[in-house]
Structures are given as structure tokens and as C-alpha cells.
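First up is the structure itself, then whatever we jot down about it.
Every protein chain except one is present and positioned as in the full complex.
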Amino acid sequence: MLAITIPYWGQSLLRVLGGIVAVLLPAGTIVYLFLFKMMSFMQSRLGPMEAGPYGSLQLVAEVGKWLQKEDIMPERADHRIFKMAPLIVLTSTFLLIAVVPFGPDAWFTNFDVGVFYMLAVSSVSVLGILIAGWASANKYSLLGGLRAAGQLIAYELPMVLAVIGVVIQAGTMNLQQIVFAQNAGEMFGWNGLGNPYILTQFVGFCVFMVAVQAELTQAPFDMPIAESELVSGYMTEYSGFRFLIFFIAEFATAGVFALVASVLFLGGWGVPFSWFGWKSIDGVANWMNVVGPIIMFSKMMLLVFLIMWVRFTYPRFREDQLQRFAWKVLIPVSLANIMVTAILKVVF
Amino acid sequence: MALKPKVPGLVKGLGVTLNTMLTTITKGANTVQYPHEKEAPPIRARGVIALREDNCTSCMLCVRSCPDWCIYIEAHKELAPPRRAGGAPRKVNRLERFDIDYALCMYCGICVEVCPFDALFWSPEYEYSEPKIADLLHDKTKLGEWMETVPEAPELEAGADNKGKK
Partner (left out) sequence: MSVETMLGDRQKLAYIAAQAADARLNVELETEGMTLNIGPQHPATHGTLRIICRLDGEQVIWAEPSAGYMHRGYEKLTEVRTFPQVTTLVNRIDWLGSFANEVPFILAAEKLMGVEAPPRAQHIRTILFELSRIANVSLFLGDLGVQMGAITPVFMAFRDREYVLNLIEGATGGRFHPNFDRIGGLFNDLPKGWIDETRATMKKLRNFCDEMDALLFGNEIFQTRTRGIGVIPSEIAVQYGLSGPNLRASGVDYDLRRDQRLPLAWDKVDFKVWTHPDGDSFARCWIRLQETRESTLIVDQLLDTIPAGPIMAKVPRIIKVPEGEAWVSTENPLGEMGYYVISKGDLGPFRVKIRSASFNNISIVPWLLRGVYVPDVITILASLYFILGDIDR
């Protein structure tokens, strides 16, 4: 709980501000560090170097450029829906951050069904993408929107199934409790590392990361955007500020999904509790509220590095191959994972 | 269809990108930060055509051989003082205008090749872009300034027979 002296409206204000920071700060960092710099290095160039030291203000310059651009809307587009679409996509990101815990007391909401909520709101962005594709009155956008809808629905399922393994092992759907279970747990009587689920749920982690990759429409699953086929997919007709919102949403969602994955599989904000002799979640020292977010951030960066590394290396699948991969490989694998986890849970 | 990703190919690809990233970080990038550092073009690079005005006799060979007719020459005949005392005054062609429209030029080098009096040279200079296309029409004083940037012709590879042109 936050300090009691802060009135309720103050708490709400703090949470809103915190939410905006928690979404936009990772998004900006990801864009600069990975999209501008890492991609350039992987292609043996330096990336932006002019705006600020080592091009660190490039993103500010880009935002300035987008804000100046004309807001173009096709004449035949469904104007109201067309304007709504990017906001829906961004809203999904903000809703998602609400359940992510950053420290023992640093959270926005402490839901008992956090996992359930997270999986539900993450699919809201599908709606935004679909209506963006439909409202643009463009054939490429329509194809992109339909592809996105098919893809995101197909990959929602392995994601849910992959998380179920974690839920079975932790015995709770509360994300805070999952973090606690990982850091207080022990492996075969040894508690030096806690029990991060990436070790016991490695299959689940892999399926989850593949599903995240598809959910984020990053290569090799980027056929909704597919700039060489569909020009820019559902974003083709968007320009200026509206495109900027899509752009922010893309990378903010990458950050938030990485945060969720680090909570589910890497032990979230915590360090193994045995290091400091903490016994329960109330015993955790207060300074973890400051250190916790930093730990989360570094874990997130690691996972985003993985996502982006794959993105900059692989070519993309075809739409039907992607569906086949989801239904014939990922879903059976994650179902088997659930079964094995359940059996082991009962046995031990 | 075997869609199950066999690990080696995918991992090898990741290795290539990671390798490139590490090389870029440790040894520097392959790119050049243009306005701050510049690459030296090869000696023979066809950057811009320089004119040595004294050598030009306005014979119009370059104008006629240009495939897109982008050289403009105007000249008039003048009487110059005789070489020997008491001789008749010579008639010389005095160049009034020698313009090359670089917006039209295809950089083929035929004019430099046909010039019988060594008045035209290639210079590797390349920084002469203009905001307006009409400003790319350069006159003889500008072309003469580029004479300073013309390098010596390079030595030839072993086994070469004739002396190279510029």
C-alpha cells in the first residue's frame, strides 16, 4: 500500500503518472537502444549520430517531425472509426501495465486474477488493428487487418496455455504472488537462486516468447505490416500523429509484454529472498520499492533484446504457415507442457 | 510440410547478426559519417569536368560528341599579335562562353576523350550540388577553378603497353 497520508485522488494521480512513465519510458528506451542502435550495429553502421550525443535525442526529433506532418485521412475512410483505432491499440498497452507489479508495494492494482486480466486486455489491441484495417478503405490495409486478426487470435491461445503452466506451478493467478513464489521457492532443497520459472517452465517460456513475438507483429511474424507486400498493412493510410500513436503502441507493447514475461518467468522485481533472509512478502525490505523497478527494467531489456534480435535476423513466414505453426506446433506443445506440469505438481 | 524449426539454421542466422554487432562495436562501422569524415574517391573517379581555358581552341569537338548535348561553346575570332616581329597578325579563337550543364551531363567522359588539345580533365571533386537545378549550369570560370583538383594520372598496372590518358 502507498503511504496512508496521500488522499485517494492523489493516489490515483500518482498511479496515472506512474503508468504513463512505465509505458513511455521503456518505449523510448527500446526505440533508441534497439531500433536505432542495435539494429544499426547488426548491419555494421552507426545509426543516428547527429541529434544529441550519439543520436540520443533522435527520437525527440522524430516525434517533432511526426507532429508537424499533415493528418491525412482517405476520403472514403470511416472517419470516426479511423480516428479511434490507434487510441484503442494504445489503450490496450495502458490497461496491460495496470497489473504489472514493480516492487513489494509498488503496483498499480493488486488483482487476484491478474493473469486472467492481463490475457484478456492484451487482445483488445486486435480490435484496434482490425478496425484500423477496415476503416482505412484501402485494399492493402484490409488485407493487413484481416491477417492481423487471424494471427493475433491464433497466438492468443498458445500464450494462454503457456501461462497456465506457470499458474499451476505457482498455485495463484495473482502476479504479485507469482513473483513471491518464484523468489521464495527452492529447487530440490537449494534456495540460492529461488525458483525462477524459466528453468522449470522452459517450454512454457519458449512458447510464450514466440507467442509474444507474434502478438507484437514483429518479424518473423510481421505479415500484418509486411512492408514489402502490403506496403504497411493496417498502418498504410495513417500519417503524422496517428502513425506516431501506432508506433509508440508497437514498442510500448513490446516493453510491457517483456515486463509481463519477466514477472511470469524471471522472478519479476524480486531477488531470491534467501539472499536477505526474507521469509514472506511482508518481510521484504522497503528499499525494494526503488530497486525492484530497476531490476524489472533490466530484465525487460534482456527480453526485448531477444525479441529484437530475432526481429532483425529472420525473414517472415507466410500467413498460412504461421497459422499451421500455431495450431500444429505451439498449441500441442503447450498442452503437453500443461499436462506434464500438472502431473509433476501432483507428484511432488 | 516440415515446419518444425530445426535449430541450426535459425541459430546460425542469429550468430551472424550478433557477430556483426560485436564487430561494429569493437572495430567500428563500415559506414563513413559523411560531413565529418570523407572518403577519398579513386584517382580516376569521374566527379566533375575541369577546363583549362588556355588550351581550348573552341574546335567544338566536345560539343558535337556529347551524347546529350550539354556543352555550350561560343567563341569569336580575334587578331593576336604576330609570333615573329614583322609577321602578319594571327587569327585565334577567343572563348566567350564554355558552359556545361551538369543537370544534363551523363558523366560518360566522351568529351574528355575526344578533346585533341588536352583542355578538358576529370576531377574527382563531387561536392557541387545546388538547391536549384538551373544553378548546375557552370561557366568557364567555375570549370577553371576545378582545374586545381585534377590529380595526376595514375601509374598503370604491369604489362600495360601504351601511356594512359588522363
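We call the chains A and B, going by the order they appear; numbering starts again at 1 in every chain.
Following the convention adopted for this analysis, contacts are C-beta pairs under 8 Å (C-beta built on N, C-alpha and C of every residue); 3 or more make two chains touch, one makes a residue touch a chain.
Quick caveat: nothing in here was measured; it's all calculated off a predicted structure.
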item	value
Among A:86, A:158, A:220 or A:292, the residue in touch with the chain that has been omitted	A:220
Of B:9, B:35 or B:131, the one touching the omitted chain in the full complex	B:9
Full-complex contact with the absent chain, from B:22, B:79, B:108 or B:133	B:108
Sole contact to the chain not displayed, among A:7, A:53 or A:315	A:315
Touch list for chain A against the chain that is not drawn	39, 42-45, 139-140, 143, 219-220, 222-223, 226-231, 312-321
Chain not shown, touching residues in chain B	1, 3, 5-6, 8-10, 12-13, 15-17, 20, 30, 41-46, 65, 67, 106-110, 113, 122, 154-162, 164-165
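The working rule: only the chains that are shown with their structure count from here on.
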item	value
For chain A paired with chain B, centre-to-centre distance based on mean C-alpha positions, whole Å	53
Interface residues, chain A side, partner chain B - complex	38, 40-46, 49, 309-310, 312-314, 321, 324-325, 328-329
Chain B - residues contacting chain A, complex	1, 3-4, 10, 13-14, 16-18, 20-21, 23-25, 29-31, 33
